[in-house]
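Here's the structure we're looking at; comments come further down.
Shown here: the complex without one of its protein chains, the others still in place.
Chains here go by letter, A and B, matching the order in which they are written, and residues are numbered from 1 within each.
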Amino acid sequence: MMKQLGLRFLSALRGIGKFLLKILKNPKGRLGVILVGIVVLAAILAPVLTPYELDAYDIANGLAKPSREHLLGTDKNGIDILTQILYGARISLIIGIVTGLCVTLLGATLGVVSAYFGKVPATVILNLINVLLVIPTTPLMMIMSNLSSSYLMMIAIFTLIGWCGTARVVRAQVLSVMNMNYVRAAELSGGSKTYIMYRHILPAVSHLLIMNCALSCAGFMIAEAGLSFIGLGDPSVISWGKILVAAQDSAFTSGLWAWVLAPGVAIFITVYGFMQIGYALEEILNPKMKRKKDKRKNGLPPEEAAAQVFASMAEQSEDEALRLKEEFSKEVPTRERT
Amino acid sequence: MNVLDIKNLKVIFRTEEGFVRAVEGVDLHIGEGERVAIVGESGCGKSVTSLACMNLLTTPPAYVTADSFVFTDHDGHKHNILEKTENEMLALRAEEMAMIFQDPSTFLNPVMTIGEQLDEVFIYHMNMKPKDARECSLAMMRKVGIPDPEMRASQYPHELSGGLKQRILIAMATSLSPRLLIADEPTTALDVTIQAQILRLISERCAKEKMSLLMITHDLGVVREMADRVYVMYCGKIVEEGSIEEILKRPQHPYTKALIDTVPGMDEEVDRFVQIPHNVPHPMHKPQGCYFSNRCAYCTDLCRTKQPPLFDRGDGRKIRCYYTPEELWLKSY
Partner (left out) sequence: MKGYYLKKVLSSLFVLFIIITLNFFLPRMIFSDPAQPYFAGVPEDQTALREQIREEYGFNDPLIVQYFDYLGRVFTLDLGTSHVYKDSVWKVMFSRIPWSMVLTVSSMLISITLGIILGAIAGKKRDHAADKVLLGLSGVTTAIPSFWLALVSLMLFAFTFKIFPYRGAMTAGYTLSFNGPVFLIVLVVGVALTVALKLITRKIICIFIGSPLSVLAALLAAVPVGDIADVAYHAALPVMISVFSGVISYGLLVRNSMIAVTNEDYILTARAKGLPPSVVLYKHTFRNALLPLITNVGMSMAGLLGGSVLMEKIFSWPGMGQLLLDACNNGDYQLSQAILLLFASITVVCNFITDLVYHKFDPRVKEV
């Protein structure tokens, strides 16, 4: 029993490994994995990578220009900007990934339920979506921040409102798959609901979900940066949005370009990385997206290439063909009547 | 005098995988008032040929060439279609040559009313005022047998049945009584019960307006009703040409023969359906010799080596096969 479980585990691991290899083989996926990898490493290794602490007040050294000691300069309190950016990666990654996963899970579940389990759940969920889509996220978040300013609240509200989009996409996909003839065939041949769900419907939506998850991670990272910028989220935790607020207060007048540019570049790298992984996943998982190698690029301009193809389509004359026929009938006698 | 005279038409498409040879040297001529059909399986290049006749293929991706491509209009002027620009074609389309398409539901603009779409022909070709154009449109709709044309004119395509939509397309194409009418599988997307009506309508219109007809179809039953002369096309080449009686009675090319055999006769008892073995070769990977060689029951090494030319067997019959019917008959034993 234990042995069997172990074997299963191993084969699952091998499957995951193969999948990761596929992502790395895709050029977009490779770029995305590298970019996200850099950010993740920076977030984990922040204490090792920088000799400074986030609470190392050094006011005498405040608003320093980039130098060898402080690669990106310091803020008003003399705290190293690079250190802030490295630690800031943590909150950005956590919010993005956790929210992305929650939204995808909730959206997928409710989307499938609304499409697959009859009229009552569908009506309830669709009406819920109608209501939630109307609520403006930012104002709600700002009002709710009076209750709690923790990042957990941000994740909760993002999830509460964000699942609608995923659910709609999933619902549409499930409905269209359910109308496919192969699902009908499975139903007619006596497949149970759970079997059809597991065997036909989930595979049809899974590629959509995985891609959607990566893209929504990217989206929520941008949203988090914006909300942190307007002062939401735990004030004691550093995030890229908050570095930018401080920068607007003091960097502009003192011309500290690095302070303003660096957080934006960090956001861009992370978000772009996640988006590239998302696109790569779509290319890998969606069989319809398989890219063929473009053979047009190398070689002649199209008109000349076309002329060559036209020239190669010349026909032989009738006389020539008859001669050829003679030749062949000599070498290979026509089959005798049997 | 021929309305349309094409010599050695070649059409290729540039795709991501390289050039696809859609039409490889087709000779085609249509006499005045003649009804000609091109028959073949889907993907054999018959629709592309018809689009080339109207000069509707866009470059890129399509590249078109021909030794000669002459269209003669009502006044006897000769036009080289391939040398015409899009603007020069405007005067020919609808006035001299018109086209009916396969699927009436996708070939009508979904956001314009039926009336608006019919009016356009009169407005842009006859310089009519919208009001007069609508009168003409309604008259045309009556001619193609649409009941209550005033109501239909104000409706949108999605409110009409497939048969009615096809009638609208026929009205649109024949409203300026062109010299040549091209019908690209006009009944494929329709119910069997409607098909006969539409075909009868097309023949009627052609006879009344003295139009030549180029019928594109895969249905030999349609050909029997609608054509005087037939071209059989396979993989971008014409494999057999002849009058309809000759071809149906005495098919000479193995492909034509196979095609006729696949149509189950009404009067005979059929044990099993006849089918042509294998599939149409992929347009990028056609056989080196005769394109039909991989499916032909009489194939020889010669067929596999070199593509046969289109032999002229006299009486207007042309066959793209090395062997005469007698030779083939011998081989079949």
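By our rule, a contact is a pair of C-beta atoms (placed from the backbone, for glycine too) under 8 Å apart; a residue touches a chain by one contact, two chains touch by 3 or more.
Note that the structure is a prediction, hence the values are computed from the model and not measured.
Every shown chain touched by the omitted chain in the complete complex is listed here: A, B. Contact with the chain not shown here comes from a single listed residue; of B:158, B:200, B:250 or B:282, that residue is B:158.
For the options A:206, A:248 or A:286, the residue in contact with the chain missing from this view is A:248. Contact with the undisplayed chain is limited, among B:14, B:46, B:79 or B:93, to B:93. Here one chain is not drawn; of B:101, B:231, B:255 or B:322, the residue touching it is B:101. Interface note for the absent chain: among A:134, A:188 or A:314, the touching residue is A:134.
The missing chain lies against subunit A, touching residues 127, 130-131, 133-136, 138-140, 142-147, 218, 222, 225-226, 229-231, 244, 247-248, 251-253, 255, 257, 260-261, 263-264, 267-268, 271-272, 275. The missing chain lies against subunit B, touching residues 51, 54, 56, 86-87, 89-95, 98-99, 101, 103, 106-112, 120-121, 124-125, 156, 158, 169, 172-173.
Rule of thumb we're sticking to: only the chains that are shown with their structure count from here on.
For subunit B in complex with subunit A, the residues that touch the partner chain are 10, 12, 14, 16-19, 21, 24-25, 60, 63, 65, 300-302, 305-312, 322, 327, 330-331, 333. Of all residues in subunit A, those touching subunit B in their complex are 292-296, 302-303, 305-306, 309-310, 313, 315-318, 320-321, 324-325, 328, 332, 334-335, 337-338.
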